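Reviewing the structure listed below.
Left out: one protein chain. Kept in place: all the others.
We just call them A and B in the order they show up, numbering each chain from 1.
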Amino acid sequence: MLIIKKIFEKREITALAFLVILFLGVGLRNPDFMNAQSITTVLKGSVLYIFLAIGMTFVLLTGGIDVSVGGTLGIAAAVSATMIRGGTSVPVAIVVAILIGLLIGLMNGVGVAIVKVPAIIMTLGMLGIIRGVMIVYTDGKWVENLPDAFKMASQANFAHVNIYFILAIITTILVQFYFSKARTGKYFAAIGDNLEGSILVGIPAKKMIVIAYVLSGLCASIAGVIFASQVGFVTSNTGVDIEMVAIAACVLGGVSLSGGVGSVVGSSIGALIMTAINSALIFLKVPSFWNKSIQGTLLILIVVSDVLIHKYFEEKARKQRLSARAQCLDKSVEDSKDSKDAHISTESTFVGGNGQ
Amino acid sequence: MKRKYLSSVAIMLLVLVVMVGCGKAPAATPAAEPAATPAATPATTPESTVTTVDPADVSVVFIPKLTGNMFFESANAGAQAIAKEVGFECKYDGTTNATVADQVQVINSAVNQGYNAIAVSSNSPDGLNEALKSAADSGIKVVTWDSDVNPEYRSIMVSQGTPDQLGKMLVDMVADQIDDAKNAEIKFAFFYSSPTVTDQNSWVEAAKTYVAAEFPKWTLVTTEYGESDAQKSIQVGESILNTYADIDAIICPDSTALPGMAQAAKNLGKSAEDVIITGFATPSSMRDFIKDGTLKQFGLWDCEVQGAMGAYIAYWLAAGNDFVVGDKIDIPTVGEVEIMPNSVLNYEYLADDSGIVLMPERTIFDINNIDDFNF
Partner (left out) sequence: MMHKIKQFKAKWEVSLVIFLIMEIILFGMMNPRFLKIKVLLNSANDFVTVAIIALFMTFVIITGGIDISMGSVVGLSSVVMGLLWQELGFNIWMALVIAIIVGAICGAFNGYLIAFVGVQAMVATLGTSFLYAGASLVIIGFSGISAAEGIGGFPDSFRELGHGNLGGIPSSLLIFAFLIIVAYLLLHKTTYGRRVYLTGINRKAAEFSGINTKLIILSAHMLVGMGAAISGMYITSYLSSSRADHGATLTLSVITAVVLGGTAITGGEGSIIGTALASVIIGLMTLGLQMAGLSTQYVGIGIGILLVVSVAIKSYFSGGKVFSKIKRRFLPEKS
């Protein structure tokens, strides 16, 4: 029982369980979904979302939100693709794209942390601005016919695994280590958990919030370059609505929208789930007018069962503690533990954006 | 405190002024001009001839289904070119979303701005009717191109062909690549943008009917949608190939789905020998795929010419010209076109002042001619 409880306390593991169930469930109906080729398709498709989710995790942990990532992705893809098609060397183009991402992230960060514009407004406004600028930059045209070498890099494999996917995994692991081991890595969650408290203990909150948005911009711009490489042409609607998918991926992986809770491994698994759903719909071989409702139903089922599972175990743990306390005379230890747990439980079931 | 608020308003206004200032730059003509023209043009009676109207006094707004799509951008290039050639004002205006409500808003604002004519590619066969009717009521000439509305609500439609013609073309591009297509038992799929988009669905419906009549042994295994999202199109494309490993042909009448599908096939190492991919897209987006043998042929009509025709006919009507079905219009750089009755698109509504101009022809692109086209 304890083991099961421990397992379910790790949100990443529930997320992984959902992913496995999704594959098994669809695989049961159509075994082709489980073959190497289909899985590769999902892994390749998920790279973009993994990068977006990594960046988004930083921001969500601080209690903010970044809905401008779709725009950043689009403009980074357009700029890098235009340069590469024009003959600029790929590394230079990547650096320029990343600089754009950093700049957008910096503006978001300054707006949120220093000017104190609510995160969703700042990034929503920024999204509108970037989209417009992107149309001005591309003149509404597509960037087409990128060099084959640049395109085929996205198909390269290392030990039968797509190389971009490996890159995404390595980034995820590094960031995970940063969050769990480095001192500054823990600041992000601390800020999201309790802003005033974290300032009192000496965390440079403003600086860290700016950094979170800058990293989100950075990740989005990397995703933009990957988009250009994977897709091979950049349409002017690149990245539209992608921010919602990235946010959903993070939440599926256990990141709380009210800040302070979550891990980047979870977000990456969430990104895989979001991508797998897209492919799964085709393998299910249902008439395609069902696609959207199935997608929605799956998403709702996953988040609802996730919430219910965690509620169940929290409730159980609380009851156990209560009965233990009744028997135990030494209250003081229990009390402190209880209040701590109760704090966590309200957080994960908490609904709205009060937690600024 | 009060002063602070006034200053806040001042800052907002400052921003507004700056934006409007920026806004004026891309539009070739200042706002004052369209404001001045309506006074002149509604007064232009039908009898008046072209010579009395200075082309510079005529303003046309050219509305795509959505902006940022290569097809419509190319059409706009054609429209702008002919506007420059003839000397009338042509504003390109649309939103990034292919929705009826957004398009109606654009049309209403064109009416308010006092444009003389509208050339629109409609997002819906009946959703624009009301907006176009009130436009016509205020003396604005309405022309449609690419995608039509009910014929009562427009003067002339510049058509790339009937759904039947285009559906047949899609199927024939597949049949051409199969030996003994009549008796071949093949599996095929449709892959385009969404179930709600009008024209692509109408072609696909026509294609299905044509297949049922001509190629009864073909089986349609699936219809999938890419939502005009390039990355999703590739993922869906790969999944189609993985799910239906024995599929023979995929028809993609959408300018995002076709390059996406081709890239997907390429990623999985499939060429035109393994699976037939065809559809509609601009040649520039498909050039590389034709050259490396991912697909053999695909089609489109010359959208630049279509854009030019749409914009010119709108101008021609707004300049005070009248027509009855059967007349001919001489379009600079394009040539003479005849106004056909609505019945060529199977409409029941027939009237002397409502007709259709058919595009000269549609093109099938392959390795031999792909370099001849630059749009």
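Going forward, a residue touches a chain if its C-beta (ideal position, glycine included) is under 8 Å from a C-beta of that chain, and two chains touch if they have at least 3 such contacts.
Because the structure is predicted, anything quoted here is derived from the model rather than measured.
Contact with the chain that does not appear here is found for just one residue of A:I129, A:A153, A:L284 or A:A317, A:I129. Within the full complex, the residue among B:T198, B:S255 or B:N342 touching the omitted chain is B:T198. Remark: the omitted chain is touched by one listed residue; of A:M152, A:L200 or A:V304 this is A:V304. Across B:P55, B:P125 or B:G139, the single residue that touches the chain missing here is B:P125.
Residues of chain A in touch with the missing chain: 111, 114-118, 120-122, 124-129, 131-133, 135-136, 140, 244, 247-248, 251-252, 256-258, 287, 289-297, 299-300, 303-304, 307-308, 311, 349-354, 356. Considering the complete assembly, chain B touches the hidden chain via residues 1, 3-9, 11-13, 15-17, 19-20, 22-24, 26-27, 29-32, 34-35, 67-68, 91-97, 99-102, 104-106, 108-109, 112-114, 124-131, 194-198, 200-202, 205.
In this text, only the chains that are shown with their structure count from here on.
Between the Cα centres of chain A and chain B there is a gap of 37 Å. Touching chain A in their complex are the following residues of chain B: 67-70, 73, 96, 195, 222-225, 228-232, 234-236, 238-240, 242-243, 245, 256, 259-260, 263, 267-268, 284-285, 287-288, 292. Chain contact summary for the complex, chain A toward chain B: residues 30, 32-33, 35, 37-38, 41-42, 44-45, 48, 131, 135, 140-142, 144-145, 148, 151, 155, 227, 230-238, 240, 275, 278-279, 282-283, 285, 287-289, 291.
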